[in-house]
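Showing just some of the chains, left in place.
As written, the chains take the letters A, B and C, and residue 1 is the first residue of each chain.
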Amino acid sequence: MGHSFVELVEQIIYPAVKTTLYMVTIATIFSAIFGFMIAILLYVTRKSGLHPNVGVFTVINTIVNVIRSFPFVILMVSIIPFTRFLVGTSIGKNAALVPLTIASAPFMARLFETSFESVDEEVIEAAKACGASNIQIIFWVVIKESFPLLAQNLTLAMISILGFSAMAGAVGAGGLGSVALMYGYQNFNDSIMYGTVIILIILVQFIQFVGNKLCDYLK
Amino acid sequence: MIEVSGLEKKYGKLQVLENIDLEIKKGEIFGLVGLSGAGKSTLLRCINGLVPYDGGSLKVQGIEIQKLGKAQLRNFRKNIGMIFQNFSLLERCNVYENVAFPMKVWKKNSVETDEQVRKMVRLVGLEDKIESRPRQLSGGQKQRVAIARAMVTEPEILLCDEATSALDPKTATSILNLLKEINQKMGVTIIIVTHQMEVVEQICDRMALLQAGKIILKGEVKQLFLENSEPLRELLGRKLTFEPGVFIRILIENKSNYRKFFYELSSEMKIAYEICDGGIRNFKDGSAFLGTLKIETKDSDEFMRYLKKKKVLFEVQENGA
Amino acid sequence: SGKEEKKEEKKEVTTLKIGASPNVIEVVHAMEDSLEKEGYKLEVVAFDDIKQPNVALDEGSLDGNLYQHKPFLDSFNNDNGTKLKFVEPLFGGFTALYSEKWNSVEEIPENAKIGIFQDASNQHRALVLGEEAGLFTLGEPSNNGMYTLLDIKENPRNLELVPLDTGGLNQGLTDLDGCFNQGTSMFLAEKDPTSYIAIEKDNSKFAIGLVVREEDENAEWVEPFLKAFRTEDTKKKIDEYYQGSYVYFD
C-alpha cells in the first residue's frame, strides 16, 4: 500500500468526499431546477395538458431525448466550449457541474413529468372551476399534490447523479467515484476501491433515508 | 342570467345533451333533477366552461361561454362557485387550505381570506376539523368542505352538484338554509342538481327535469309537483293504481290553513275522501300539504267547488295516485 | 480451464481473439490482412479499460492481447497473482509534456496545474518523465513498482497534477498550464506531437508487446502473429493511420 491510512484519508478521501458532496449537491439543485422547468413545459404543452402546444412539446420532448441519448462522457466533451464559456475552464469540479447538470436535467424532467401526471384530473378541474390560472394550477395544485412523489423521484435522481459524478473524473473533477476508479481500480488497490465504495454506500443510505423521511413528512 | 338554447353535447357517439333550452333568471334558485346518467352534471359543467359543447348556445350574463378567451373564461369562473359531485378536494391541503384556495386564486389579502375562510368553515360546522386533510374526514365532512370552498368567494352564481347527498337531514337543512340566505341577501343565482325532492321543494323556485339528455319538463316547483305529470311520477318511481274514483292532487298552502284543512272539510262538508299519498312538505315559502285524494265520482264536482272556495290548488289526475 | 482451452484451440486454430485498448486499437486492426495470409482470422476485442484485457486473457476468453508495456504487465501479474507472459516488444509511442501557455519547463510557474494520465501505467510513465524534467522528485513507487501521484516527494513549485482521461488531456492543453500526453493522442487530436516542452528519455522500456498466457508462450500461432505484425503491409497501414507517431521495436 505504501501509504499510511491517515495520509490516504487526508490527501485523497477527505477532499474527495468534499468534492462529491459539492458536485452532487449543486448538480442536483441545478438539474432539479431545470428538470422542473422542462417537466412543467412538457406537462403543460402535452396533448391533454393545460395549454396544449404540439410544437413546443415536440421540440422540448426531442431535446430531452437527444440529451438523454448521449453517453455521459461524450456529452461531457461535446459541451466543452459551453462549459468553458460558463466556468472559464473545462477541467475541475466546477467544469464537471455543467455536464452533470445538463445530463441530469432531462432525466429529472422525465421523472417529474410522470410525477405530475399522477395528479388526479378531477382536482385540476376543480381548480379550473375556481378560476385558477394555469400557473396557479401548476404551483398550487399539480406541484403541491405531487410533492411526495417529487421528493421520492428527486432522491432517486440524486443517487443517479452521484453515480454519474464518478465519471466526472474524466475531466479531472475528482470526487469519491473517480477516486474509487483511479486510485482503487486502476491502481489495483482494492482497499481504496472498496473503502470509497463504502463511503458511497453510506452517502446513498443517507440520501435515501432523508428522501424517505421527507416523503413521509410530505404525505 | 343563464340562457341555454339548443345545447348539444356528445361523448363520442353518446348524445349526452340534446337540444337543451333553459333560462335561469338572476337571483333564482333552480333545481335540476333526472335519472342517474341523464346529463345533469354534464350540463352543469358546460355552464362554467369545464366541458366544451358541440352545438347550440350557452350564454351567461349575455356572454357566450364557448367564445370566451382563456383569460376571460378564468375571470368569468371567478363569479361561479361549483360544488362537485365527488368533492374534488386537494388531498394534500387541509380543510382551511382547501377552503382558502379560491381566495388565493382571487388574490384576496390574507386578513380578508382568513376571516372569510374561518367564517365559512364555521358555517358548515367544521371548526374542529380545520387542520384535517380530506383523507381524515368522513364523507359528509368532505362534502361540507366542498360547499365552503364553493361559497367562500361569494360568487354570483353557485352550481351545486348533489351538494347535500352525503349529509344527514339536519346538516343538509342547515346548508340549504345557508343557500337560501345567500340567495336572498346577496341575490346569488343557484342551480341545484339533486336527487332529493325535499331539497328541490325546500329551496327551489323553478325546476327542470332532464331525461336522457332532453329537458322534458320545466316550470314552477310547486306547480310541477302539484301536476304530478307522468315524467315526474316516473322519476319518483310512483306507480299508477287503477281504481274507480276521481283522483285529485291538492296543494294546501299555509294561507288555506293546511293543518286544519281535513278537519274543516269534514265539519263543513259530508264528502268521503281517501288520502292516497302525500303529506306535509316544506316548500321555500312555507309548509303545505301536498298529496292525492280519492273522491267518489259523484262527489267530485262539489269537492272541487269546495277546494276553490278554500283557495286550495288542485289538479285532477287522469287516474291513479 | 486449461484443458478446455486446448481442445478449443485445436478446433478453431484459425481465429485469434486479441484484446486491445482504444489507443492501439487501429494498430491491431492493421494486422488483419497480414495475419490472414498466415492463415489466421483476427478478431479484435476492444476494451475501454486497461485491466480487463488481462483479466479476460487470464480466464481464457482471449488468445492474447496487444496494448500494454512490460512494467504494467509485471505490476498486474504481481498484484493479481497471474502469470501472463510478455512475448516481445513490438512498437511504442512516446510520452511528453505539452503546454500551450509556456515555452519551456522552466517557465512553468508555481501552483501551475498540469494534466496527467488517469491510468496506472501511463501515470507512472508521466511521473518518471516529470522527475527527469525536474518538475518534482519521486520517492518509492507505491504501486507494485509503479509510481502514483501519492509518491511525489518534493514538489518545489507546488504543482497540481490533475488526472484526466484521453479527451480530458487534449482539452486540458487549452485550460491548464500543461499536460502530459502521448504523441499518438496529440496526433489523433490533430495537434503537433512534436510541440512538447519535455519528452521521456527512454521510451523503449515502455514498448508495447504481445501478451499471452504462460502456457501459450510457444503456441503455434505466436510466431505467425509476430511475423504478421512485422510485415510491410501492417506497418504501412499503421503509419498511414498514426502518421509515424508510433515507432517499431523489431
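FYI, contacts are C-beta pairs under 8 Å (C-beta built on N, C-alpha and C of every residue); 3 or more make two chains touch, one makes a residue touch a chain.
Since this is a predicted model, take the numbers as computed values, not measurements.
Engineer: The viewer shows one copy per protein chain type. What formula describes the complete set of copies?
Structural biologist: A x2, B x2, C x1
One rule holds in what follows: only the chains that are shown with their structure count from here on.
Engineer: Once the contact rule is applied, which chains count as partners of both chain A and chain B?
Structural biologist: Neighbours common to chain A and chain B are absent.
Engineer: With centres defined as the mean of C-alpha atoms, identify the chain lying farthest from chain A.
Structural biologist: B
Engineer: Using mean Cα positions, find the chain sitting nearest the overall protein centre.
Structural biologist: Given all protein C-alpha atoms shown, the central chain works out to be A.
Engineer: Please work out the Cα centroid separation of chain A and chain B, and write it as a whole number of Å.
Structural biologist: 53
Engineer: Could you grab the centroid distance between chain A and chain C? Build each centroid from C-alpha atoms only and quote it in angstrom.
Structural biologist: The mean C-alpha positions of chain A and chain C differ by 35 Å.
Engineer: Name the residues of chain B that each touch 2 or more other chains.
Structural biologist: none
Engineer: Name the residues of chain A that each touch 2 or more other chains.
Structural biologist: Residues of chain A touching two or more partner chains: there are none.
Engineer: Which of the residues in chain A end up touching chain B in this complex?
Structural biologist: Per the stated touch rule, the residues are 51, 120, 122-123, 125-133, 136, 140-141, 144-145, 147-148, 218.
Engineer: Would you mind writing out the residues of chain B in touch with chain A in their complex?
Structural biologist: The contact residues of chain B facing chain A are 48, 50, 70, 74-78, 80, 82, 84, 86, 88-93, 101-102, 104-106, 149.
Engineer: Please give the residue numbers of chain A that touch chain C in the complex, ascending.
Structural biologist: 1-3, 7-8, 11-12, 73, 77, 80, 84, 89-92, 95, 169-172, 178, 181-183, 185-189
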